[in-house]
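One structure is given below, represented as structure tokens, and several questions about it will come after.
Missing here is one protein chain; the remaining ones are kept as they sit in the complex.
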Amino acid sequence: MSDTEIESPEVPNDAADPDPQRNDIELSVDGLVKRFGGITAVDGASFEVESGAMTGLIGPNGAGKSTTFHCITGIHRPDGGTVRFQGRDITGIRPYECADYGLVRTFQIAREMANMTVLENLMLPAQNQSGEQLWRSVLPFARQEVEREERELLERVWEVLEFFEIEHIAEEKAGNLSGGQRKLLEMARALMIEPEMLLLDEPFAGVNPTLEHKLLDHIHELREEGYTFLIVEHDMDLIMENCERVIVMHQGSVLAEGAPETITSNEQVIEAYLGGEV
Amino acid sequence: MSTNTTDRRAQLESLWEHDAVKILAVFGTIYITYALVGLALGYSLDGIVNTLRRMTYLIAVYGMVTLALNLHWGYTGLFNIGIAGFMAVGLYVTMILAKPADPTGAAQYAGLGLPMPIAIIGGVVAAGLAGLIVAIPALRLRADYFAITTIAFAEIVRLGITSGALQEFTIFGTELGTGGGRGLIRNYGDPMNVIFELEVFSSFVDLTNSLFGFGPTQARALAYSMVLVLVLVGIYWLIQRTSRSPFGRVLKAIREDEEAAQSLGKNTNHFKIKVFVLGCALMGLAGILWRFRRTGVTPEAFRPHVTFYIWIALIIGGAGSNTGSVLGSGLFVAILFEGPQYFRRLVDQVVTFGDAPNTFAGSVAPILSGDVAPFVRYTFEEFTTLQFVLMGVALIVLMHRRPEGLLGHREETAAAIPLTRRPGDESTAGRGGDSS
Amino acid sequence: MSTVDTVIDRGRGMTTEQLLLLVVGLGAFLLLGDLIIGILNGTYSISRVARYVVEGTLYGLIIGLAGIGLSMTYSILNFANFAHGDYVTSGAFFGWGVTYLVAGWGAASFGHLVLVAPQRGVGGAQLEIAITSTPFAIMAGLLVAGIGTALFVYLIDRIVYKPMRGSGGIPLLITSIGVAFALRYIIVFVYSNRTRGTTLGGLPSFDLLLVDGWVSIDVHDGTLIVAAVALMLGVHLMLQRTKLGKAMRAMSDNRDLALVTGIPTEQIIRWTWMIGGGLAGSAGYLMVLWTGTIDWQFGWLLLLLIFAAVILGGIGSIYGAIFGGLIIGISMHLSMVWLPGGDFTTITAFLIMILVLMIKPSGLFGGKTTA
């Protein structure tokens, strides 16, 4: 990892970037390292994600994108480097603490709770539910309060269902949904946490074009509401058209970082993707 | 009319959807069958009622444990096969706490002489603590390792109370004992005396006497079974509340995908520890109620068999359903536990067998010459053994044919309120007729 | 939501286990130190400690031998088979029936002999069964224990496990509990629940004077050592040299890859069951030869110890199973130095297992290395 000199964010970022908040850094990853046995999956990756922006994380298979996600969100514990979220060091955080900070992820393969209904799936992530304390759920007086909270929560769940236009599957078991519906559910569920930043791991994989557009519209709508997005995606078109900034990973480290236009013309990136000496 | 019959079937099916109907139908069938068979054979009324009473007692106790196991396995996916150990902790601690401090006569070992309610609370807390001790190291383990750990724990408990070293011991200057292999004798008053000494109880005794020809002992046993049914209802209520809540929702999520639940901000370990301790405490309570009225207890009562029974009951009923747990324990007791014995008594009454051969060889040899009678006689002689074989086979067949049990396919919604329609929307439009 | 600084625990993951390892290591070190000092200053009798080690080793060989089979099925079929202990018992009864028949042909009825004397009467002592007096009967019995159990286990696989091949580890585990239960009581039904002696007492033995007392190894101890080591060596050679053995290792390594490589996985599974079952049956037979008694539930009581050994050594590793068996056997017996009476030997074994699961769940030989 010694010779992987990380480009400082300013260098490739010469393209016009109208975002006024561009100095407001939501997430920064510095020198991240993750090894599995003898294999170094992430090898000194460093990058930053600006608040309120939509950033794409791309790279060929095996570049370490998903592992980077896992390290940020605590599924894996990094072997080196730091992760800062809104200025706080969250390196080695536990997965459930992430949600407390407002940092929420989705999984590449949707991880719906297959035997729970869509409604249950969506009620699950809500934070600070007093009913998650055992005694409050049991004792009669506290229970009334729990039921009141549940009704409020259900209201919110329906709003989210409406937002994603999936009210018709509300009572369906999540395991019976189609692949695309699962993706929607996965994102809806992440939103129920009321996060500040969303990490989406291949949100469009296995989604048909119609649904893909819908999903993108939702993401843009949310972005306007102030959410920050970091998206791992293999569909280059999609990333180039929708993201303000793109981070390219290759062999565990960041190969390039910048506006989409600068990325497409970057020779290194082309080589990494086409695997040819151009 | 075919439409008429389908209508009726649909009606019946919708009726069957109600848990109360299910319970009534299953238990009604069980009790009526037992009673009818008894009547047909000319059993005395008090004999029949006594059989039903004993069955009620067993169903209530096993039902409590099955509900607790459902909380562990059905809801959270914690593979506990150390049930007998937690029951043993509950009962032994309660008995040691309740036994008088000065041992007299046959009751060799001293206890603390505490009042029964405190002793029961002590036993339940001890079983919960035992659960905590097992949970903290074991919860990180894979399900199969977790299972092995729990059964090892149960065996440690059983071997520990059997060991001579703990037969009698002194702690903080107080002499106590588990009785070792010889067990403990109950030399405290009947824990049910609170009820039995009530004025009204004597009229209950009179009533049972005039109805079924019961004596006072039988009347007490009947009253005890009824109390246990009330406790079962209480535990059912408790667990229903636990599971139909945000708490229960997290439990289900842990069962489905623990890592995803963590990513959604749930500290799953906290939930697992809480629910494991709660279930173990309930198992302890069931252990206490199971045997604290008996004249004594030996460690033999807590062989892994008990755990096995509960698992069969759970799988019959269907993991994940509380109603299923109760139905499962009913069916287990009626068909697999008491049924074969009842059947045997039936046959004994109808047919008079000659002497059975002493060995399997003695029973098989005549088959070669076409005489099956000795084999049948031997089989009857060894009926209790075959009953265990039957239980094992039943478990295998269930896992092959219907691993989801009676009600396991049906998911019970984990929320404190019904999730059938949109809140505030009284019509059914909220069901999503407006799909895009 | 607690404060930011307390929820971030930088050192998590490693420390709990390292701390535990430290505590356990320290405890083991202290006990070992105490043992050495005790021996040196005469608190503990050398010959007694030596006897514990010898007995523990013999017991460990049995556990290890039975453990190989469990470990193989665990790693290749991916489930903990709770019926394995009852395979051990079944094998012992098959084998001893044949031993009785060969040693006592004509001395009692066929049925009495083949059922290992279900009633009082002619038994092992009357038939003077011992490796010195009836070597052929014992060898025949051991052979039948191995082969008979292998076939029996294959039959069980066909009827019970094969229809559930695609199921996960947990349904299979639950099913195996049912198999264990049914099997155990079929044994009672057929062979009766009587505990009986199987061998002649007062065997010739080799005695060694060790400072303050004797350590003796009798001919059945010797037979156990020879047979167990031979079988272990056989399994080792089978796994290393034969195509079947290599395929078994390949499958335990990576079942999906084995499938696309063209290894007939179903056939390998069948052989795994048969070899594992055969070893379990042999271990059961040798256990009975060694202890001189047989009853219907000794295999079940052995099962958790076998699990302890397999987990200790690391599931999938046959050397781990052998090594784990020896450690479990020896520590069980050595525990009597501090906890006399023998009440706590089994508890010791279970506690060791639980500690291993807490510190290094993959076992000492680190999991997938069926080599």
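Some points to look at:
Order as written gives the chain letters A, B and C; numbering starts at 1 within each chain.
Rule of thumb we're sticking to: contacts are C-beta pairs under 8 Å (C-beta built on N, C-alpha and C of every residue); 3 or more make two chains touch, one makes a residue touch a chain.
The rule is short, and it goes like this: contacts and distances are computed from a predicted model.
One chain of the complex is hidden; its UniProt record names it "Branched-chain amino acid transport system ATP-binding protein", one of "Class I SAM-dependent methyltransferase", "Fe-S cluster assembly scaffold protein NifU", "Branched-chain amino acid transport system ATP-binding protein" or "succinate dehydrogenase".
The chain we do not see here touches A, C in the full complex. For the chain missing from the display, the contacting residue among A:49, A:153, A:215 or A:239 is A:239, taking the whole complex into account. Of the options C:62, C:263 or C:279, the residue whose C-beta touches the omitted chain is C:263. In the full complex, the hidden chain is touched by subunit C at residues 243, 246-247, 249-250, 253-254, 256-264, 368-371.
On the side of subunit A, the interface with the absent chain consists of residues 60-62, 179, 202, 205-206, 234-241, 264, 270, 273-276, 278, using the contact rule stated above.
To be clear about the criterion, only the chains that are shown with their structure count from here on.
Taking each chain's centre as the mean of its C-alpha atoms, the one that lies farthest from the centre of subunit C is A. Chain centres defined as mean CA positions place B nearest to the mean of all protein CA atoms. Measuring from the averaged C-alpha position of subunit B to that of subunit C gives a distance of 33 Å. Each chain gets a centre from the mean of its Cα atoms; for subunit A and subunit C, those two points are 50 Å apart. The set of subunit A residues touching two or more other chains comprises 94, 97, 100.
In subunit C, there is no position where the chain touches two or more neighbouring chains simultaneously. Those residues of subunit B whose C-beta lies close enough to touch subunit A in the complex are 238, 241-242, 245-250, 252-253, 256-257, 259-268, 271, 274-275, 278, 320, 411, 413-417, 419-420, 422-424, 430-436. The residues of subunit B lying in touch with subunit C in their complex are 79, 81, 137-138, 141-145, 147-149, 151-153, 155-156, 159-160, 162-165, 308, 311, 315, 358-362, 364-365, 382, 385-386, 388-389, 391-396, 399-400, 403.
Within the complex formed with subunit B, the subunit A residues making contact are 73-75, 94-100, 104-105, 107, 111, 113-117, 119-120, 123-127, 129-134, 137-138, 143, 146-147, 149-151, 154-155, 158, 165, 167-171, 173, 189-190, 193.
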